[in-house]
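After this line comes chain A, so read on.
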Amino acid sequence: MLNFLALYNYWVVIVLMMAGLYIMIARHNLVKKLIGLSIFQTSIFYLYISMGKVSGGTAPILIGKISHEKEKAGSATSAAAEQITTVVYSNPLPHVLILTAIVVGVATTAVGLALIVRINEEYGSIEEDDIRAMEQRDPV
Partner candidate 1 sequence: MMRKYQRQRHRVLQIVTKLLTPFVLLFALYVQFHGDYGPGGGFQAGVIFAAAFIIHGLIFGVDKTRLVLSPGVIRVLMAFGVLLYALTGVAGMLLGGNFLDYNVLAPSALSGQHWGIFAVELGVGITVTSVMISLFYSFASSRR
Partner candidate 2 sequence: MNPLWTLLPPLAVIPFILFFGEKRRNLRELSIIVAGFVLLFINNRIYNDVVQGASPESGSLAMMGELSMKLSAEPIGNLFALLASFLWVITTVYSIGYMRSHKEINQTRFYICFAIAIAAVMSAAYADNLLTLFIAYEALTLSTLPLVTHAGTDAARQGGKTYIRLLMGTSIGLLMPAVIWTFVLTGTTDFEAGGILGPEIGTTTLAILAGLYVFGIGKAAIMPFHRWLPAAMVAPTPVSALLHAVAVVKTGVFALLKIATYTFGVDTLAASGAGEWILWIATFTVLASSLIAFTKDNLKARLAYSTVSQLSYIIIAALLASSTAITGGAMHIVMHGFAKITLFFCAGAILVAAHKTLISELDGLGKTMPITMVAFTIGSLGIIGLPPASGLWSKLMIAQGTLDNGYIWIIAVLMLSTLLNIGYLLVIPLRAFFKPLPAPQSEDNHHSHDSTHASDESYDLLSSNSMQAAGWQEAPAPSLWAIVMTSSVVILLFFYPAPLVELLEQVQWR
């Protein structure tokens, strides 16, 4: 039972992920597909972030005064080192990865949307069925 609760997050995420994937595959509207892609990717982000969470931790921005003067850099280190003994931070690495992944996601979405706009210009539709029918009617 405890296991169940501890993994609950992951499972909901997986449900979301699969919902996104389902929209991507099964919906014939091109915009809907991209919305599905967004959901799919966002859930993956969530999966990553979950891994980096440490119970009782806090955001990985060091608490306490860190001098940004160049001369004091050495002492700043020791000050930071003192801090970390008392404060627990969540794992910053997944955050970094996901920052990158979010950007990648939005870039893909943007390109996809641009393609949809062009497809709509050329075919007059954004429905997979219509486009397929048109392609079959006049194969190039």
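One rule holds for everything that comes next: contacts are C-beta pairs under 8 Å (C-beta built on N, C-alpha and C of every residue); 3 or more make two chains touch, one makes a residue touch a chain; residues count from 1.
Selection rule: all candidates are chains of the complex that A comes from, given by their letters.
Nothing here was measured: the structure is a model prediction, and the numbers come from that model.
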In-complex contact partner of chain A, selected from candidates 1 or 2: 1
For the chain A and candidate 1 complex, residues of the former touching the latter: 59, 61, 68, 70, 73, 99, 103, 110, 113-114, 117
